[in-house]
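Just one protein chain is left out here, and the rest sit where they should.
Moving on to chain A:
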């Protein structure tokens, strides 16, 4: 059976033009004598079958995501209305294509999650005291796997897909931040507590992601409670995060 020989991107990237490449050519087998190379390609090296690409067997890329915390909160743990309770992610993704329509993805990401607590009567979390503003924040390392179902025929492109997500997170750092106006003449006083014992360190979630090439809508539901087991009586924070992702490729 004849082996197919394809051009690889890495070698094509060797194309050079418009610059002095004498230094680069110093180690090349073809000796250039003070000549300016304007266009150059080494086609003979391009003989490796490509296995890496958006619709190849392997593909990896970075991504950024921004989601809003959504869903109902239990009494005493309501969040401030608006867009201030959010999750921002930056991470990398490795995709293994199993077939034209099925792939597995693995993600590793950093996620910053903030709950902006509503300051209203009946507030319980993390304490009944009311402040001008108050938030809980988690700096998390998130690991996630996804079963990707692709739709439609496509070439070497990510295409349209639905990802079924399952993941876990570890809160590397936690913060409780309050802002108050203690007295006239003082703008504000901010306090930050870290290493919060009442926030759960490990969490689990499931969700779905609907994507088209580099853009995706993602929704995740947190199965694990927000608070540690010793604080199981505390009212639960909203469990959903819904947002958008942009692949960096």
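To be clear about the criterion, contacts are C-beta pairs under 8 Å (C-beta built on N, C-alpha and C of every residue); 3 or more make two chains touch, one makes a residue touch a chain; residues count from 1.
FYI, contacts and distances are computed from a predicted model.
Asks: Among "S8 family serine peptidase", "Oligopeptide transport system permease protein OppC", "Sarcosine oxidase, gamma subunit" or "ABC transporter ATP-binding protein", go ahead and choose the protein name stored in UniProt for the chain not displayed.
Replies: "S8 family serine peptidase"
Asks: Using the touch definition from the top, which of A:58, A:110 or A:151 touches the missing chain?
Replies: Candidates A:58, A:110 or A:151; residue touching the omitted chain: A:151.
Asks: Over the whole complex, note the residues of chain A touching the chain we left out.
Replies: For chain A, the residues touching the absent chain are 4, 6-7, 9, 12, 15, 17-18, 29-44, 50, 53-55, 100, 151-157, 159-160, 213.
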